[in-house]
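One protein chain is absent from this view; the other protein chains keep their places.
Showing chain A:
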Amino acid sequence: MRLSRVVQEVPPSGIRRLFDLVAEMDDVISLGVGEPDFLAPWRVRESAVYGLERGRGSYTSNSGLLELREAIAAHITRRDGVAYAPRDEILVTVGVSEALDLALRALLDPGDEVIVPEPCYVSYVPCVRFAAGVPVALPTRAADGFVPQAAEVERLVTPRTRALLLNYPNNPTGATMGRAELMALADVAARHDLIVISDEIYDRLSYDAAHVAFASLPGMAERTLLLNGFSKAYAMTGWRVGYAAGPAPLIAAMTKIHQYTALCANRNAQEAAIEALRHGEADVVAMVEDYDARRRVIVDGFNRLGLPCHLPAGAFYAFPSVAPTGLSAGEFTERLLREAKVAVVPGDAFGAGGEGHVRCSYAYGIGQIEEALARIGGFLERLDGFVPATVPAGEVVAAGASRPG
């Protein structure tokens, strides 16, 4: 069968191969998961059950339940100080993934360019291609904390550049961006009239400093599309509810595509999402506290093993370097899986700048993290040519101690 050239040219996800490998092995401890280990808060699940009992299974408006959009608007105003009109500046989508796809299709003409800092979430580059755009990769470096430098972004801007796609806190690096760093990017966006698509799905998982929403920067709301959802903060990945908030014309264009393709997000999940926003705060805080403790345990563990690992300030991924093993990220991942039955994801699966690192999720109980670290320790001991990096004594503690208390 003849398939579209665009689809043929986009390679399958680098994670897919790994998934197939893991699927045929027993007793694998995986740090490869990109979703919370927590169940959605009981109050959320219970409200979904209640909704089903009441027989609420019809379509909702294309834009999503107005009550949910109102709750989202109130939530954004409260947390980020940005006001969105629930009726025409918010669209409820089938997860952030759909929102991103809609945004790119709504914005791009064939050949338009989108600057994507890498390493990044695996679907960004393919989604730009599917929307007939041209992804322009901006590799970030461990030395910069995997944060894109404004001058380097500006160097990539051409007359065809339409948008800058950001994701902080970041999957896979756990990097976050502070106000000053974001302001530098805002400056570039303003000067070159770029739209900023800001995927802030991990915003609640910010451990060391309050998250700064890109749209909250002076003058940025009018050129920012904020993407967020319920998957990470409320452990609702499979429920598939996300949203986009931004300028009305862009939301209207996205809604046009959405109404023909998805119609609406799952109604039951939308209703549960209202409950999450209204009453889920304590659940979020408790989960974040747990992630924070695990983050420190896993990062401390990697540094002790001699794989240098910075303390990521957000999301739930550690991104240690495997340079001391002399292996590429792909070789390390494959050998670790076969020889020690631990699954991690090679950093280069997330694009430029990820080589030499592996993504290790800490969305697992401490016991499982400890078992994985012990297995990795055994693997490294048996590995010829491994020269453990020496971390100056106390450095890990020092990194953590920047947090008050």
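Criterion: a contact is a pair of C-beta atoms (placed from the backbone, for glycine too) under 8 Å apart; a residue touches a chain by one contact, two chains touch by 3 or more; residues count from 1.
By definition in this document, contacts and distances are computed from a predicted model.
The complex appears with one chain absent; UniProt names that chain "Transcriptional regulator, AsnC family" among the candidates "Cytochrome bc1 complex cytochrome c subunit", "Transcriptional regulator, AsnC family", "ATP-binding cassette domain-containing protein" or "3-phenylpropionate dioxygenase".
The set of chain A residues touching the chain not shown comprises 13, 15, 18-19, 22-23, 28, 30, 32-35, 37, 121-123, 171, 289, 292-294, 296-297, 300, 343, 345, 366, 396-397, 399-401, 403-405.
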